[in-house]
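First up is the structure itself, then whatever we jot down about it.
As you look at this complex, bear in mind that one protein chain is not there, while each of the others sits in place.
So, chain A:
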Amino acid sequence: MGGTADILFGGLFQGSLYAMMAVGLALVWTTIGVFNFSHGVFMMLGAYFAWQLVTWGLPPFLAFPLSVLAMAGMGWVLQASVVRPLIGRSNLVLVVVITTLAAGSLIENGALEVWGPRSKQIPPLVSGNVMLGSIGVSLHQIAIILVTPLALGALWLFLNRTRLGLALRAVAQNEDASRLVGLNVTMLYGLSFGIAAALAALAGIFLGGYRFMSPVMGVDPLLKALIVVVFGGISSISGPIYAAYLIGFFEAIASYYFGLYWTPALLFAALILTLMVKPEGLFTPNRSRGLA
């Protein structure tokens, strides 16, 4: 019984973190059509910003939302500085890989300069532990499992039930037609980057609450998020969410039965097999770019 609980809990927990990261990446891809390689840096920066605010004496319930908001602003600024000037170029996708990687590297080393290499930790969302059946888990982890669907649900409602969300979905599908109904495409691009950065910051705050933080803490999650979006299909934001939880459970099962060392190899084997059978991603319906 302990095994099942372990797998269930581990899968939900990892899946939540992956979903949080991957959705932002997918959002930027669907709206602007570029991959943001500085996405992991926002996760790191969000966690460090929250840490700084808490160290200055702000209570976490203020520090965390402030940090998320600040990262939304940072995302907007980054988009305006290294993505927007390049829009319209035919080799946009590749150029933006370079510019976002460069910006990410600058910010990463900037963080190292400002906060130093020593590992830090931010307070958990909820402190304390509980016994869940036969396994002990922290309330922080449970909070993450519960907050993630809420955040993603809010994003879904925003995209599907508001006029601004409708505008974002429209831009994702046809830029010229969006201009012809009077949408502010530049603003919507900024917004999509801002939302993505805010989600990454939230993931960073989640992660910084139970693991030690370092300036390179975003590298690994970015790689995972890339795997998730490739696995789930990059044409929507629901695909990556399903894929995130699927990979979370896959890893939990693999590490339980085959051990931690085999897990990455098994995951990549599964990924390669999936892409051989369904190169457009596991949850891609028959259509072009678009948010749903």
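Keep in mind that, in the parts below, contacts are C-beta pairs under 8 Å (C-beta built on N, C-alpha and C of every residue); 3 or more make two chains touch, one makes a residue touch a chain; residues count from 1.
Quick note on the criterion: contacts and distances are computed from a predicted model.
A chain of this complex does not appear here, and its UniProt-recorded name among "Alpha-D-ribose 1-methylphosphonate 5-phosphate C-P lyase", "ABC transporter ATP-binding protein", "CidA/LrgA family protein" or "Ring-1,2-phenylacetyl-CoA epoxidase subunit PaaA" is "ABC transporter ATP-binding protein". Within the complete assembly, A:R179 is the residue of A:R89, A:R179 or A:R211 that touches the hidden chain. Residue in contact with the omitted chain (choice from A:L8, A:V126, A:L166 or A:L271): A:L166.
Counting the whole complex, the residues of chain A in touch with the unshown chain are 163, 166-167, 169-170, 173-174, 176-177, 179-184, 287-288, 290, 292.
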